[in-house]
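One protein chain is absent from this view; the other protein chains keep their places.
Just so it is clear, A and B label the chains in written order, and each chain counts residues from 1 on its own.
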Amino acid sequence: MSVIQCENIEKKFRKKKALQNITFQIEDEKITGLVGRNGTGKTTLLRILAGFTKQTSGTVTVFDKTPFNNLFVSANSILINDQMQFPGSFNLQDILNYATEFYGKWDAELAARLLQYFRLNPQSYHSDLSKGMKNTFNFIFGLATRCDVTLFDEPINGMDEAVRKDVYRALLKDYLAYPRTIIISSHFLDEMEHLLEDILLLDEGKVALHKSLDELREYAVGLLGPTEAIKRWTAGLEVLHEKQVVSNQMYTVLKAQDCTFNEQQLLQEGIAFMPVSANDLCLYLTNSRTGDIDDVFNE
Amino acid sequence: MTNFGILSILFLLLIIFIVVLFIKSMSKHMRLNQRPLKIFIAFYTTVLIIAPIIYLVLPKTEVTILTDKMQKKLSLENQMLYNALFENKTAEFDEKFLVNEWSREIKEKEIFLKMMNPEEGSQVGIIVQQSDALSNQITGKLYRKNYFVEEIHLRNFDSVNINIVDTLNEPIITWEDATTLVVKNPPNKKLSFVSVSDATDIIAFNNEDSRKNESTVVKIKEWEYAGPYYLLITVPKNIKVWSDEGLRIYK
Partner (left out) sequence: MSLTNKTFAETLQVQVKFKLHAYLGMIVYLIMVQIVGILMSLMGPTGMSSVSSFIDINAEMYTPTVLIFLSNLWAFYVGLLMTRHDQRADIMPFVSTRIMSSIGDVVVLVALAVYAGITAMLSNYVVRIVILLKSNKHMLSDENMFSAPEVFIENLVAFIFFILCFAAVGYFLGMIAQKSKKVLFIIVAVFFSMLFTSFGQEILLGTIKIAQFGLFSFMGVMIILSASCFIVATFLAGNLEVKG
């Protein structure tokens, strides 16, 4: 059953198109990573799903309902981001107390325990917290709501590595105990690869790719070898990424489906096969330029 | 709206501006926690709820507002006193209107009456009565009639009349020398009245536009014979009475 369905969503801010032609479905009880470069519309998409913003055209349904101005969707979904705000006069405990009343499935005990674990004083104020602490609190809030659709927009920004690791672990544990639909947008894809089942890759406001992580791992192949040999082999094929490693060595990433060549032959020419990590692949797929920053400096 | 009204509103706005600035700077440094906030609000609200009860039990000097009937009665009494003064029948009014009484032995055969400030209008009506007795005894009786403030207009209120007789100062009556009696108008008396109301003129539920425009006015009605006091001087017929202001002498 698909919980989230998007069809042909377009979102314009004044004249600039933030999202276009977005069509995808997200199944129930899956953790999806929402990946993309800065400014590709990840936040906008999440805000549309949470009902914070209305799409310019297209249809969005969450639990078969349009999320914008829908109470049912609001009660069963939550968007966690670093712009979350709470009334200035509420301390963390007040916020948690109200969450109990608002969210039917709120787990107060979990929230209290996590707060204690992450050394957040319930008497302190949200606006006094540091960026990382704020995001930790927001994450706890999001997790404890147990909403069936939980959307995290860059939840781990500003957290230190130890906290990030704990957060991933907490998310995974709670997800296993109470499976639900979770979308996480993050720049730290390689850190959370083990959490994710699906990847939704956005590029310039469009869906570049929506696949399971396993599929993604097999999506591309990296070739490393003498430049001249690689050039010859990849002629006419779609190159996802290429990079001059040393003067006569080159690294190229191709789609796995195109690599129909004989492995043995390649090895003889000194070309090595290398797996491409999901994180790197996402980078390559969303990089409009072939080459990288080094090329800027090498003329 | 008068210029004064506009000024007071400007003044109000200034104060509000200062208060807003104060609050803003304060809220930066202080965070009002929920609990002290609630206690403060509860305290203030309790004080306000108790306030009317305290107000009710506090002793107040309330002024009786005269009804038309009461006013007529008082006016009639004044008239009767006035008549009695000239008919030598004041005894029956002594209890109610007599303020003080004195007598004095005079060795000379004449006395002078002197008003200290006649140009302001005398507040004391002097009546000289000649008695048949042959003696040196002069008696004086000071009467105070009902004297009331009429037409105190307060916004949203009808005009009200009150009897202020008990709060007036007495005229000063002294002997300058052996034969000169000086009567001085009573010293100025300041009277403050307060009127409190739950109604305001922002929301005035009345259709009479005429009344709305009237500002608060207090008028004092000067009664039939000028001034609230009568001084009745009884002199034996062998003593002559003189006055620069002129006198009416009754037998």
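Definition applied: a residue touches a chain if its C-beta (ideal position, glycine included) is under 8 Å from a C-beta of that chain, and two chains touch if they have at least 3 such contacts.
The model shown is predicted, which means the values in this text are computed figures rather than measured ones.
Peer 1: Can you list the shown chains that the omitted chain is in contact with?
Peer 2: A, B
Peer 1: Which listed residue, A:Ile26, A:Leu45, A:Ala99 or A:Leu254, touches the chain dropped from view?
Peer 2: A:Ala99
Peer 1: So which of B:Lys60, B:Lys73 or B:Lys96 would be touching the chain we can't see?
Peer 2: B:Lys60
Peer 1: Considering the whole complex, not just the chains shown, which residues of subunit B touch the missing one?
Peer 2: Residues 8, 12, 15-16, 19, 23, 27, 32, 34, 37-38, 40-41, 44-45, 47-49, 51-52, 54-56, 58, 60-63, 65, 120-121, 123, 149, 152, 154-157, 160, 162, 164, 167-169, 185-207, 215-220, 222 of subunit B touch the chain that is not shown.
Peer 1: Tell me which stretches of subunit A touch the chain missing from the display.
Peer 2: Considering the whole complex, subunit A reaches the absent chain at 1, 3, 28-29, 51-54, 63, 69-72, 74-76, 78, 83-90, 94-95, 98-99, 101-105, 141, 148, 180.
Rule of thumb we're sticking to: only the chains that are shown with their structure count from here on.
Peer 1: In angstrom, rounded to a whole number, how far apart do the mean CA points of subunit A and subunit B lie?
Peer 2: That gives a centre separation of 86 Å.
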